[in-house]
Every structure is written in C-alpha cells, then in structure tokens.
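The structure follows.
For this view, one protein chain was removed and the others were kept in their places.
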Amino acid sequence: MKKDKLTQEFKTERERKVLGHLVFTSPKYKLWVAFLILIIIFGMFGYYRQLRYGLEVTAMRDYTSWGIYISNFVFFVAISLVGSLISSILKLNKNDWARPLTRISEMIAVAAIICAAVIIIVDMGRPDRFFFVITHLRIQSPIIWDVIIISTYLTISLLLLFISLLPDIAVCRDKLTAIPKWKKFMYRVLAINWKNSDVQIAKLRKVTTILAITVLPVAFAIHTVTSWLFATTWRPGWDSTNLGPYFVSGAFMAGAAVIIFAMYLLRIHLNLKEYITNRHFDKMGRLLVLLSLVYLYFNINEYLGPAFKMVGVEGEHIIELFTGKYAPMYWLVQVGGLILPIIFLIFRPFRRPLPIFIISFFVILGAWFKRFLIVIPSLQHPYLPIQGVDESYLHYNPTWEEWAITMASFAWLLLIITVLIKLFPVIPVHDKIENKEEVEPKSLKNEAS
Amino acid sequence: MENKDKINSSRRKFIKNLSSGTALAVTGLGLYSLSSCTSSSDEENTTVLTPEGKLVQVPKSTMKEMAYEPVSPEESRQGIPGKKWVMVVDLGKCKNARKCIDACDHHHQLTPDRPYIKVLEMKDNEKSAPYWMPKKCFQCDNPPCVKVCPVGATYKRTDGIVLIDNERCIGCRFCMAACPYSARVFNWGEPPVAGDHEHYSPETSVPSKIGTVGKCDFCPDMLRQNKLPHCVVKCPNGVIYFGDENDDTVTNGDETVRLSTLLRDKAGYRYMEELGTKPRVYYLPPVDRMFPFEKNTEENSES
Partner (left out) sequence: MKLPKYINTTISRLSILLIIVYLNSSFMYGQDSMEDASITVTFSEEDGVKTLIAAATDQEGLPIEDLELYFYVKRTFSLLPIGDPFNSTDENGIIEMEFANDLPGDTEGNLEIVIKLFESDLYNDMTVEVTKDWGIPIIIEDPKSEKRSLWSAAANAPLTLIVLITSMIAAVWYIICYIIFTLFKISRIKD
C-alpha cells in the first residue's frame, strides 16, 4: 500500500520562491552536503591523529607556538561580526534595503562563532581538560574574557536569528504540508505559539530593537577582546595600541565580503533573483568600499609607526613582511585583497553581481591570509635570538593534518549554514514586523541587468 | 791489606745498619699509618629517638637516608617560608661548557629539543665582543606568563618561584606567547619518562605530560633539602650564583658573597629591565673575561 503523496501548495509567488527549497530537496543539495561531509571526515581523521600523537603532528614548535588554528580562530570571530553589521548597524540606521540580508547574516554569524569555539578546542594541548576553563577560571586572563564574550555573543546571535525567524517559522508551521513529521514538530515547537496577534507583534518589535542595540557593544567587544590576546604580549606586530580598532575594522570588512559571497551563491542556487537584486549588490559593494577604506586607514597606522622607527625585533619583523620571507604573501594580501578591491568597486560596472562576487572572493582569501600574517611572523621574532634549535623551528609550514582540520572547520561552517538554510527561510516571507505588506517581486525593468 | 779489610768491614757494617734501619723505619711507618687509619675512623654515633621515647646512640653506618618525597601540587602553591630566591649569572666566566644544561636535562628528564636552560651567543652591538649568556626562566616578580594563564596552572609563590602544575595546564600556550624571554618549552609529543613516578610534583616537574608546558623551576625539591639547584652545582666555572635575597647572600658552590656587594661592585643588571617584569635573575657584565670567546659551532649555530 502506497502512502499518500503529500502535496504542497503555495499561495503566492513569494512563498513558493522562499519556502520551496524547504520542502523539495534537490540532488544538487545532496551532492553538496555529501561533499562537505567528506571534507569533515578527512579533517576528523587528521584530528584523530592529533589526539593520538599530540600536537607534534602539527608544524607548531616552541617558537611558532601558535599556528593556523589560531589565525583561523581570529578569522572566524572576524566574520561573525557580520551579524551585528547587518542586523544592528544597518537596521538601526534604517537601511531598509538590507532587510533581506539579515537572516543570512545571522546564520553566518552563528555558524562562525560555533566554528571558532570548535577550532579553539582543537588548538588546545589538553582538550580533555577543557572544563577547567569554567571550574578553575582566572578572571585576570584575557582568554577567560574571550570565553565569556564569545558565549555571550553566541547567545545573542542565536536570539537575534530566532527572533527574526519567528514569524516565518509560524508560516512554515502553518503552510508547509509536504514535510516529514519531525519537521512539523520542530516548527510547531519553535514557533512558540506565534499567532500574529497585535500583542505578540508589539512585544517582538520591542525585543528586536533592544537586541539590535545590545548586540553592537558586544560585537565590538568580542573582536577587541580577541585582539587583546595579542596586544597584551610583547611581540613585534602584536605590541600595538592600534590592534583593537585594526581587528574590528578588518572584521567588518571581511564580514561584508562574506555576505556578498553568500548573497551571490544563494541568488543562483535558490533562484532568488527577485529578492536579492542587483541593487543589493550595488549597495553592499559601496558598503564594502567604505569598510575597506576604514580598514586601509588602520593598516597604514599599524605599519607606519614601526617601519619609521625600525626598533630591534620590530624592525626585523617589518623587513620580513615588506621585503623578506613573507613579502609575496603580504603584498598579495594588501594589494590584491584590499587596495585593488577598493579601486575596482568604486566603479559601478564592478558592483554587478558576478564581478563583485569574484572580488569578494579575493577579499575573503586576503582576509584569511592577513590573519596568518598577523599571527605567525610575530612569533618568529622573539626578543632573544633563536639559536641551537632544529631547522624546522625557523619555518612554519603547516602539515596536512592542520590543513585538513582547517578545511574541515570551513566545511562545518558551510554545513551549518546549509542546514539552517534548508530548515528556515532565508528571506523573510512576511514583513509584518516592520508593518509592511507582502512585497511582490520587483519588476525586472527597474534593475540594470 | 789490613786497612782495606777494615774499610771493607766498616763499609759493610754501615750498609747493613742502613738497610736494617730502613727496614725498621718502613715497618714503623707502616705500623703508624695503620694505627692512624683506625684512629681517624672512629665509629661515629648519632642520636635517635626510639618509638618508646628514649634517646639512644646508634652508629651512623646502620642508618639509611630516607628518599625525599616531593610535595603535592596543592602544597607546591605555597612557597618555602622565609625565603626569596635569587640567582646571579656571571657572564665573564661562562665558557659554554653546557654542564648546566646536561645536569638540568638529566634531572628533569628532558630531551635536547626541550631544554629548560639555553646558553645563547649574544652580541650587544657591532663593536663589542660576543659572549655566552645562560638563560633560564627569570621567575619574574611581575610575571606576564602568570597573568595570562586562564586556569591558574602557573603560579607565583611567596618564595619568588613561578611553578607550573602540569595536572592543570590545558595547553593553550598563551604563557609561551606572553613570555618575552622565550623561557618556556612545550611537550608537543609524548615525553619519554624514565623510572616509575607515582606522584607528580610541580617542584620536580617530573614526569612531564604531553600537551603541557614546562620551564626552569629553580629546583625547589633541592631547595627544600637545603641543597643548591643542579645547574649551580655542576657548572665547572662557577658561573651561577644562587641564594636567598632575605639572607642577602649568594653562593656558587665555592664562593659565598653578599648579594648587594656583588651587584654593586660588579654592576649587576637584569636583562631587558625596561620591560618591567622584575626578573629575579641578575647578570654580571662580561668584563675581565676569564676565557676567550670560542664559538662552538655544533650546538650554538646562529639561526
């Protein structure tokens, strides 16, 4: 006896576009998830080797005692700030064009913070003692401040995501029929009795505003505290008073690029051309230029002082970045990841979807390698000379285990985002919170194609 | 003819007497040396308290020295009362003999890639001469490593020593990033451990544990037994002086001097004083060198 095939009907075009993929699983999706899981399995094998033999399997040694795990951690914390950028800054600024992007930015923020926490545990020499951070904590340590602020930011980001999702979960609960039982149950529970009543709407609106204001200082704090992991030490390149603003501005820039990247992919794969329009790319491109200019300003500040003075190991560090071992990477990152994007994005033709997607990709790549350049070269120039050690101590070339685990962390990030997109509508279905009517797809005439 | 005989007989007599006298002398000496041996090794007695509460005299040879039991991690957080340990390194005497490194590596069961002591070839500027500088943990009074430890695995004691509890260390390596003197080493892999050690003590730093950090600890287990740390004892050139700042005295095993006098007369300084970490190790400038500088290319290649 065959089961009755459940049918799904959508009333409006918008609903069909936004909710369609929640019900129907395309083969593309399955392939993508399988690919991500493959990378994760490979990374897990690398981590198994690390658990078994210790951190010896990495390329980290007594001088370069922090490696790409830490630079990856900084990168993830950086892109998690995108949540506050879109949900808080742009929303409070009444930039309504950004509203379709709030959901995806929150999803990225939540996924990035979770992966940041995971990668930090991977970096620990004794992950079996992770709970000591709670039971034996020392409030004087910057790591403890980081732990506190990350958990706080994760909670707030989850709340922000949930609150913006709430009316749409109710829609899913009500409108989606052709879904398995567990999904129906999930929507019903998560919708917490949302009935679209005026009282509920009023309360939710108040809560959204409060949260939008609260997340801003927390977002600034999270990346500033992460920068204090470096600024509280005596290392060339780290011993800088500029490190907090430098990190935060870099985070906003990298986050904006990640949003553009995600926007483009969603637009293509979920067929959301009417909702993520060329106008969105244009505006995000301009925002990216602004944030990159701020980041460029802090970059100049960060390097001009030490380069002018050339004090001892600071001087050696600057030489190594500008003309030495790391020069190719440094200039590729600064020029290809920062300066050229600014120049290109000033011109309108480059702010179209495909060009800006490519440029954002390079910005993200530049941002990842910039964090590498922040963490590793400084450790290779301690005050006391490195002598009498194995040749391998002088260079840091990450081993395959480290790369596998890093790739796996990216795969985790993408997997979490993919699953969230599959479960929840990524574009708001209803805009009742902002008291706007359902928006029909804009006519294509208005857009410059 | 008669004279010749007389001469011969007297000569013979003389030789006889001389030889017998020598034999007697040797016998006499022998007897005396034997007697002196026995007289100097009089059975030494020592007083002990019996379980019944009586004081009795027991020959020392029957006593066995009790093996020293190092203190537990909780007890090691208290310092040795009334002491404030300080070290002075005389750079004028260091010849890079590396006996301190050998002794330290042996006592703490270290491998050559994880030395607690490093002897560095330093050259202050282009025109001055190079010199050897033994560097260990400076046990700073304003320790950056202790400030940043998230779980309190490293701690500063009242006797000035900064110790590491390898049963609490989570291996985050923030202390390694924070130390400006690169004093700490990490157990990246499984450290080889000799012997059976049921009780780990931060005061001996033995056995090392994988995924934790280690550094020079001023050998508190020796200090509790009123013995000098291993590097001080084993240095053949008397480079390292060690003592109690409260006593105002430091010794290198042979020479005992007042700390204040030594630092004043020989212009003792602390390495990178301007960082404000307040190290407890002083250096005496490499003037009036006892040995010419010889580069040992095998161990100390300039990286």
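Labels A and B are assigned to the chains in the order they are written; within every chain, residues are numbered from 1.
Following the convention adopted for this analysis, a residue touches a chain if its C-beta (ideal position, glycine included) is under 8 Å from a C-beta of that chain, and two chains touch if they have at least 3 such contacts.
No experiment lies behind these values; they were computed from the predicted model shown.
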Contact residue for the chain not shown (choose from A:95, A:152, A:301 or A:418): A:152
Contact residue for the chain not shown (choose from B:71, B:133 or B:146): B:146
Sites on chain B contacted by the missing partner chain, in the whole complex: 13, 16-17, 20-21, 24-25, 27-29, 32, 36, 77-79, 81-83, 142-143, 146-147, 152, 155-159, 226-228, 242-244, 246-249, 251, 256-258
Hidden partner interface residues of chain A, rising order: 136-140, 145, 148, 152, 155-156, 159, 162-163, 192-195, 197, 199-200, 203-204, 206-207, 210-211, 214, 218
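Simple rule for what comes next: only the chains that are shown with their structure count from here on.
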Chain A-chain B separation of Cα centroids, rounded to whole Å: 53
Chain B to chain A touching residues, read off their complex: 113-114, 118-122, 135, 144, 147-152, 168-174, 176-178, 180-182, 184-190, 210-213, 272, 275, 299-303
Chain A to chain B touching residues, read off their complex: 53-56, 58, 60-63, 65-66, 123-127, 129-130, 132-133, 136-138, 140-144, 147, 229-230, 232-235, 379, 382-390, 393-394
